[in-house]
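The structure appears right after this line, and notes come after that.
Here the complex is missing one protein chain, while the rest keep their positions.
Chain nomenclature is as follows: A, B and C, assigned in order of appearance, with residue numbering initiated at 1 for each chain independently.
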Amino acid sequence: MWSRIRSWFVPPDAHRSRLTKLISRASVEFTACMMFHFIGSISPTPWANGIALTVLVYYTAKISGAHLNPAVTLTFCLLGHTHPIDALMYWVAQVTGCAAGALWIAGLVPGLNMRNAPSGEFQGLSGCFTPAAALTPFQVFAWETVSTTCFIVPIFSVVWYTQHKNGYGNSGPLIVGLSLAANALACGRFTGASLNPARSLASPIVFQCPYPVYSYVLGELLGGILATLAVVPWYGISRSAWYR
Amino acid sequence: MWSRIRSWFVPPDAHRSRLTKLISRASVEFTACMMFHFIGSISPTPWANGIALTVLVYYTAKISGAHLNPAVTLTFCLLGHTHPIDALMYWVAQVTGCAAGALWIAGLVPGLNMRNAPSGEFQGLSGCFTPAAALTPFQVFAWETVSTTCFIVPIFSVVWYTQHKNGYGNSGPLIVGLSLAANALACGRFTGASLNPARSLASPIVFQCPYPVYSYVLGELLGGILATLAVVPWYGISRSAWYR
Amino acid sequence: MWSRIRSWFVPPDAHRSRLTKLISRASVEFTACMMFHFIGSISPTPWANGIALTVLVYYTAKISGAHLNPAVTLTFCLLGHTHPIDALMYWVAQVTGCAAGALWIAGLVPGLNMRNAPSGEFQGLSGCFTPAAALTPFQVFAWETVSTTCFIVPIFSVVWYTQHKNGYGNSGPLIVGLSLAANALACGRFTGASLNPARSLASPIVFQCPYPVYSYVLGELLGGILATLAVVPWYGISRSAWYR
Partner (left out) sequence: MWSRIRSWFVPPDAHRSRLTKLISRASVEFTACMMFHFIGSISPTPWANGIALTVLVYYTAKISGAHLNPAVTLTFCLLGHTHPIDALMYWVAQVTGCAAGALWIAGLVPGLNMRNAPSGEFQGLSGCFTPAAALTPFQVFAWETVSTTCFIVPIFSVVWYTQHKNGYGNSGPLIVGLSLAANALACGRFTGASLNPARSLASPIVFQCPYPVYSYVLGELLGGILATLAVVPWYGISRSAWYR
C-alpha cells in the first residue's frame, strides 16, 4: 500500500502513457465541472459563477489546462492547442461532469427532483436557463454567441502569457473568472448567461427544463469559433499546433 | 529590554524548540480565528467572510500555514502535511479563538449578551448558524459536507503551488477567500454557510443559539475528509508525510 | 496557406514596419473598445465596467499598451509615452470601436434601434450618458474632469511599475479596472460616470441620445491633462519621451 501511495508522488503526467494522461486530465475536468455547475446554479448572483470558475481554474490549470467549457475547448482546438481527440474526451467529461453537478442539485435542494419540472421555493436554482420573455430563439442564439466570444477572448491571453511566462501568468485564474463575471452581468438579464454548452445541457439532462437548449448550445459553439477572430491576428496560433 | 526586543528579530521558527514553534503557530491561529469569527459574524454579506479570510490567510500564511478552520486542518492532516499532535493543538486554538471572537460580539453589539439568547435589532449578528426552515438536520449535514468539500479542494492547490513554487503561489490568500465566498454565496440560503467547525461551535459556547451544532460540525468534518478524494489522484499526498 | 499561418507566429511587432505595427495596435484598441462599450453599456452595475476593463486591458496590454480611452492616450502623450501621430490613430480607433459596440447594442437589445431615441424596457442600456437632474452642464463637466483625473492617476503607476519591473507589474490590469470601478461608484449617481471620451461619443453616434456630449468629452480630456499634475512630480515623464 505504501508503495502505491508513494506512486502518487510522481509529478503529474510524468512516466505515463498518453491514454493515462488523457484520462487523468479528462477526470479533473469532470470533477471541476461537477462542482462548477452545482455552485453556479444554486448561487443567487453572477459573481459566484465568476469566482467559482476562478478557484476551479486554479485547481485544474496545471492538470487539464482548466477549460471547463466545451466552447473554450473548441477555441483552443481551432488555435492548435488541443488535439481533436483530446477535445472530444474533454467535451464528454465536461457535459457529464455538469450533469453530475445537476444530480447534486436534485439531491440537495428541496423541491427539485430528477425527471420533474423544477418547482417550489427554490425552483430558480435548478440550473435550467430561461431567456427574457422579449427574446426570440434567434436573439437568444445571438446573445450567447456574442457573450461567449467576449468571454473567451481575454482567456486566450491567459494561455498566451502562461506559455510565454510574459508578465501576467500569475493572475490567470482571476482573469478567467472576471471575464465570466463581466459577461454574465451584461448578458444575464437576456439569456441567464450560460456561455457554456456543458452547463446549458446539464440540467435539461436531469430535470424537465422549460426552454429548449439548441439556441444556447449552437450560439456558444459559434462564439467559441468567432473568438479565434480576435485572437489570431495578434496572438497567432500555437507554435506546436496539432495540424501543422 | 533592548536585548529582549532584539530577540524578536529572530526569524520566525528559527532557533526554537518544537514546542515553542507549535505554541507560536497555534497562537497565531487563535488570534486570526478571533478576528475572523468577529468580522464574519457581524458582516451583512458572505463577501466580507471571504475577504476577511483572504487578509487573515495573508497574515498567518508563513507562520501557521493559515488553516483557520478545523476541517482544513483535518484535510491537511490526512494528506500528511500536519502531524496529528499539531492538528489537535490547532483545533483547540481555532475553537477557542473563534469563541473569543464571539466574546467580542457579546461586548460590542447592543442586545447581544453572554449566556443569553440573541435578541433585539442586531440579533442576526450573533454568529449563531440557523438553517432554512425547509431543511431537515440530515439535509443541513449534507449541505455543510458538500460545500465544505467544494471550499477546501481549491485551497489544497494553493498549498501545492506554494510548495512547488509553480506559478500561482502569489495569489494563494486571494484564492482561499474567493473559494469561501463562492461556496458561502451558494450554500448561504440553506445553512448560513459555516463550512468551519470552529465557527459552528464558537457562538453556541457564548450565546444560547437556537439550533443544535452537531449537523454542522459533523458535516464539515466529513467535508474535510471527502476533499481528499478530489486532491489525491492529481496532487498526491505530502512528499514528507508524517505517516510515511 | 500554411506559410501564411506560420507567419502569424512571428512575435507581435517584430519584423514589421512602423505603419504595420501602428495598424496592428490601433486595430486591437478598436476590437477591445467595441467589446468594452458593449459590455459596459448593457451591464446594470459599475462593477461590470471595471472588470470588463480589467480583462480587456489584460487582452491588449502587450499589444497596444491597453489605453482603451482617449483621455488615457492624452495623458500618456503628454508624459512622452505615446507619439502624437500614434495618439491620433488611437483616438480614431477608440471612438469608432466604441461606436461599433453601440451598433451591437442596436442589433441585440429589443427596443433599441439605430437613429432612434432609446425606448422600451431596456432603454437604460443604450450607452447614452445622462446626468442627475440637479446638475448644471458645468457641474457635469467638473465631475467628469475630477473623476477622470482620479481614475487615470493610479493607472500611470501601472505603466511605471511595468516599465521598471519594480514589484507590482503583475497586478496592473486589475488595478486599472479597480480604479475605474472606484471612480464609477463614486461619480455614477452624478453623471453616470463615463470618464472616457470614446464612450461618451459612441452611443450618440448610433442613437438619438437626449443629453449633449460636450460637457462630458471636454471634462474627460481636461481630466487627462490634470492627471499629469499628480504624476510628474513623483514619477517624472518617459525616459525616452518623443519630445525630448
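Convention: a residue touches a chain if its C-beta (ideal position, glycine included) is under 8 Å from a C-beta of that chain, and two chains touch if they have at least 3 such contacts.
It should be emphasised that the depicted structure is a prediction, and the values quoted were computed from it without experimental measurement.
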Shown chains touched by the chain that is not drawn here: B, C
Given C:F30, C:Y58, C:W104 or C:W143, the one touching the chain that is not displayed: C:W143
Listed residues C:I23, C:V92, C:L135 or C:I225, member touching the removed chain: C:L135
Residue among B:V28, B:M89, B:V159 or B:C187 that touches the chain left out of view: B:V28
Residue touching the undisplayed chain, where the options are B:I51, B:A184 or B:A198: B:I51
Interface with the unshown chain - residue positions in subunit B: 2, 5-6, 8-10, 12, 24, 27-28, 31, 35, 38-39, 42-45, 47-48, 51-52, 54-56, 58-59, 61-63, 104, 107-108, 110-111, 121, 162, 169-174, 177
Contact set of subunit C toward the excluded chain (per top definition): 134-135, 139, 142-143, 146, 150, 153-154, 156-158, 166-168, 170-171, 174-175, 178-179, 181-183, 185-187, 189-190, 230, 232-237, 239, 244
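Convention: only the chains that are shown with their structure count from here on.
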Middle chain, criterion being Cα centroid separation: A
Averaged-CA centre spacing for the pair subunit C and subunit A, given as whole angstrom: 29
Gap in Å, rounded to a whole number, between the CA centres of subunit C and subunit B: 41
Residues within subunit A bordering two or more other chains: 170-171, 174
